[in-house]
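These notes are about the structure you will find just below.
Excluded from the complex is one protein chain; the other protein chains are retained at their positions.
This part shows chain A:
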Amino acid sequence: MAEGERRSATQGKAAEEELRMYRGREGQWAFLLHRLSGLAILTYLLLHVFSIGSFIFGERFYMAIHETYDLWPFRIGLLFVTAGVVYHAFNGLRIIIMDFTGFGVAYQRQMWYGVLLISVVAFIGAAWTLYPRLMGGY
């Protein structure tokens, strides 16, 4: 086999491996969840900056928004924001490990299940700690 052919064969194999990582397997779900959680966090961030920053319009304006956010759907929503941030943070670390280490890609699937586990634990932990406040009001 000529040198060029051998090289293109290796490249073809690498490309195939990459497809396998992203198509229909854990890599694809990790990617999709990363995007969705990222967009959700960005939406929350824009609202959060506005509602906290609204103190510059005075106490009445600030408290009007704050009391609206005290409704129970928003309180429960904070739990999902927390879990979303934890997922995005730890999956981001997984991406960094994949990009900058030699062993990262080989263990990306195991790391993703670790990320999911950490996110679920964070969600349950936060829900457990905050349960009285979330249910009974503040």
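Heads up, the rule we're going with is that a residue touches a chain if its C-beta (ideal position, glycine included) is under 8 Å from a C-beta of that chain, and two chains touch if they have at least 3 such contacts; residues count from 1.
Note that contacts and distances are computed from a predicted model.
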**Q.** Chain left out of the displayed complex - its UniProt protein name, from "Ascorbate-specific PTS system EIIC component", "Phosphopantetheine-binding protein", "Succinate dehydrogenase" or "DsbE family thiol:disulfide interchange protein"
**A.** "Succinate dehydrogenase"
(Q) Tell me which of A:93, A:117 or A:135 is the one touching the absent chain. (A) A:93
Q | Residues of chain A (touch criterion as defined above) contacting the omitted chain | A | 18, 35, 38-39, 41-42, 45-46, 49-50, 52-53, 55-56, 59, 62-63, 66, 69-70, 75, 78, 82, 85-86, 89, 92-93, 95-96, 98-100, 105, 126, 129-130, 133, 138
